[in-house]
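Every protein chain except one is present and positioned as in the full complex.
Up next is subunit A:
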């Protein structure tokens, strides 16, 4: 190609400008801690006095000193040790973690902390590869659906011995239902980092405009569906969905949508498919009608874009079932007024999944005692209050955190009530075949959502294809 200097320059300028343009749509990369001041997105963080506008150092120091930190008989290491902590995080939360680590090191001068942060999407791949290479960190984040697989492959260490030597552990402060994901054979293998039930959220503005009463604890799913039909309005960019999203095969499909009607995706031991039982067919048929006949929930096409711009978050959905962890974001937004109540009940009762993640100590760790001291304090009631997260697993941290985050006290009380009364891990898939089962069922269900296959045929096909995959769930 005949390219003179001017053309070359034009091409070079264009090429040089593209990364800037592309960066506008790029993802937020995690910044690693370093000895020298590091940039976390916007501000420079001084490792000797970590803080930024969101988390000022003075506030952190004051709060840290005001909290009671739990005591343990597990001894501090006699000489300097370094523990590696692998977690999923975002840039903002990472500053708070840096502050926690800073104060923790003051209390435990012989424990150095090396923190590795990864995005949730890439976390499992990264650490599975490290497991294969025999180089796992001392402490590792675990999603609730991973731990049972790790336990059966002897990757994670039981915590009972450490718990017994830590009198302030306060096991009763953790919701029993939420611990089941991390337990096997009466032993606990992970300490939850967060734990929350699902709630029915509603957009008060949409209800007020339609002149309808807000949902309350008396509501059944039928009542919710009838109301959703009345609240649907508009089209295209101005469309208001009565409910979002359309239920689909997911790890907690049973607990939220099927168990109230006596149905299940898989059997309680996750070795048999039950999604084509008459109860499940009837329930999911009701939702499919709501989508295909009434257009009350987002279609597959609408979800394509809306997945990136959630209709609930953008004020285009009247009702939404999600985990209590979304309250932090809701409390901050001013676009619409919102409320939350119990998930609706069905003929068989009301169910809400208690789900969360955990930190585990790896079996390969050479510094298990130091690792315990870290997770014990980080995931204590004081640790949760220091980190100000919206869905603390420690029940004693719910109210102080809700107050600090601007979450209405009555909603925080509601969450505590649900966790104490009926939140459950029953029906929430957690065994090794979970991802395969969900991925196998999803395309079949999508064909049903497109109206290409009826609900019974879809659920029969799911049962036929998912069934053989469940052999993997027969783990020791």
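Keep this in mind: a residue touches a chain if its C-beta (ideal position, glycine included) is under 8 Å from a C-beta of that chain, and two chains touch if they have at least 3 such contacts; residues count from 1.
We take it that contacts and distances are computed from a predicted model.
The complex includes a chain that is not drawn, and of the options "Multiple sugar transport system permease protein", "Fe-S cluster assembly ATPase SufC", "3-oxoacyl-[acyl-carrier-protein] reductase" or "Dehydratase" the UniProt name matching it is "Multiple sugar transport system permease protein". Within the whole complex, the absent chain has one touching residue among A:140, A:157, A:343 or A:444, and that is A:444.
Set against the missing chain, the residues A:67, A:128, A:170 or A:331 yield one that touches it, A:128. Within the full complex, the residue among A:180, A:300 or A:331 touching the omitted chain is A:300.
For subunit A, the residues touching the absent chain in the complete assembly are 1-2, 6-7, 10-11, 14-15, 18-19, 21-27, 125, 128-129, 131-132, 149-150, 153, 155, 236-237, 299-302, 304-305, 308, 435-436, 439, 442-444, 446-447, 449-450, 452.
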